[in-house]
Each structure stands twice: as C-alpha cells, then as structure tokens.
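Every protein chain except one is present and positioned as in the full complex.
On to chain A.
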Amino acid sequence: MKAAVAPGVRLGSVSFVWRPWLALVTLVLTAATFLVFCLSISIGDFPIGLSQVIATLFGRGEQVDEFVIMDLRMPRALAGLVVGIALGVSGALTQSIARNPLASPDILGITGGASVVAVSLVTVSGGATAAVVSSVGLSVAALAGGLCTGLLVYFLAWRRGIDGFRLILIGISVSAMMEAITTWLLVKADIKDVARAQAWLVGSLENRSWDEVWIALWCSLALLAVVSCVAFQFKPLHFGDEVAAGLGVRYSMVRAVLLLCAVLLAAVAVSAAGPVPFVALVAPQVAMRLARCPTPPLVASGMTGALLLIGSDLVARTALPITLPVGVVTAAIGGPFLVYLLVRANLK
C-alpha cells in the first residue's frame, strides 16, 4: 500500500508536513508576483529594462534609473504589493473564520466604514479640513473608520460565539448603512470635493507617496507577523468550534485575534489604496483552487492578491486606451478567472 499519511520534513527541531503541490504553487505565485512587480516598475513613459530594474532593486543600478525607479515608480508598485498581500490574507482569514467564501472584508463593513470617514473628511467641512488633512492624515482617518466599523460588526454579530451567517448578515446591513451615508455625503457636498472623494472611492494606486507606503508596509508586516504566530492554532477551527475545543484550541481567543488582524489588514489596505473591490473575495478562492487546498492557504492567498492587484494596475495604465482605476480591472480579471476555475471543477 502506498504511503497514506502526508510525509513530514524535519530541519533540526523544526518539522512540518510536506505538501509539494502547495509549495510549488506558492513558489510560482511568488515568482510571478516578483516578475509583475518589476514589470510594473519597468514600464512607463520612460521605459527601463527589466535587468536595470532588478539591478536597482538590489542596490546596483545607475543613478538616472534610480531616481525614476525609487522616487517615481517604486511607491506605486510597493503599494500594490502591500495592499494586494494585505487584502489576500485578510480575505483568507475572514472566509476561514466565517467558514463561508462570501465573508470578505468588503462585505464585513470595513470598506464601507473607511469610505464614510474618508468622504466626510473630504466633503463635510469643505476644503478647510481637506487642506489641513494631508493625504497621510486621510489614510490614517480611513484606517480608523474601517477598524471601528469592523469591530462594530464583530460585536453586533457576537452571540455566545461567532456564527458565520450572522456575521455576514450583520456585515451586509452595516455596509449598506455606510454606503447610504457615503451617498448622502456625496449628494450634499460641493461638486469640487465630490470629484476628489470619487477619486478616492474607486480605489487607485496612483500618486502614492513614500510616507503612505511606509505606514502601510510596517503596519502590514507587524500584522502578518501576528497572523503567522497564531495561524498554527487556527487550523482546527476549520472543523468548527467544538472539534477545535476538543483538539485543545482556545477557539474564541484565536478567532478574535485573527479576525482583529484581518480587519486591521483590510483597513490598512483600504487606507492606502482606497476601497479596491473584489481582491479580498477572489484571491483566497483562486489560491485555494490553484493549490488544491480545502481551505484558503494564507501565503498563497496573499501572493495571489498581490499578483492580481499589481497585474491589474499594470493592465489599467498600459494595455487599455484610457486609464482606468485599478478597481475596475481587478473585478474584470478576477471575476472571470474565478468563474473559470469553478466551471472547470464542474466539468470534471
């Protein structure tokens, strides 16, 4: 009989289950993300060869290139990378916690809350606040808005534990409320402010400053570190609370920590790039099917998110005759690809 149980790998005192296919898919996704990341820096009004881009990234570029790369294009590409990974991981966490693929941060009210705060800052007090609040201030305020709404949804959904459907229903209700407030703010606002608010609302990687990117990068790194520490305890939660408890997991604590991380990651992403739709929903589902895992794999989901976001941004500003906001393209590429994977599974 062939080996039924997955083989293990040991490195000193570290050991883990060896899943060759998952490892291969994750590696390929990472390589593809790096490639698209470099391409995104290389392509522009002033094209720079891929080799120069890579040389500059490792500190061996020429000075002319270095200015274009590091000062002009890098923030945009890096923002795409960070936001993509944050959204992918956040979606994988929320979908796993709710045991439901619909439970993306968009649906759980985080995007809606961030939008309300951002739009009200831009519109309510007119240009006055807008002038005072720098783009960094806007990001931080949006982050706070997203976080508060996410926590509100969590506490409203809490009833002797967290039930997936309840979480989604309350998330949808709160999101709808936030959307209504956003619309109301836009309707009664000055037309000039509306344009600025709209630009924020569609989600874009344009004109990112290093300051904004640094905030998003460090916040995400810290959150991902927490997630990777807790993720091991999280695995049994896919079987439900009672089985997890039977396997020695303090499930309410583990879930609360991870859900908080997911909310924060999504809020960081929204504050850095605006509400880019669909990435958090589709990336974990695509990663799960590519890696043939029964549950969303965290690293592969993050990489898929980054690949989708940077790739979409690249398509949005180069391949199309008009420059579209990245959010339009993420939905246009990610949606059909997920449908293709689902249909392919049906045909088998």
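The criterion applied here is as follows: a contact is a pair of C-beta atoms (placed from the backbone, for glycine too) under 8 Å apart; a residue touches a chain by one contact, two chains touch by 3 or more; residues count from 1.
Assume contacts and distances are computed from a predicted model.
Q: For the chain omitted from this view, which of "YeeE/YedE family protein", "ABC transporter ATP-binding protein", "Pyruvate ferredoxin oxidoreductase" or "Cytochrome bo(3) ubiquinol oxidase subunit 4" is its UniProt protein name?
A: So the chain that does not appear here would be "ABC transporter ATP-binding protein", according to UniProt.
Q: In the complete assembly, which of A:47, A:246 or A:336 touches the absent chain?
A: Of all options in A:47, A:246 or A:336, contact with the hidden chain holds for A:246.
Q: Take the complete complex as the reference. Which residues in chain A touch the chain that isn't displayed?
A: 1, 4-10, 13-17, 99, 160, 229, 232, 235-236, 238-240, 242-243, 245-250, 292-295
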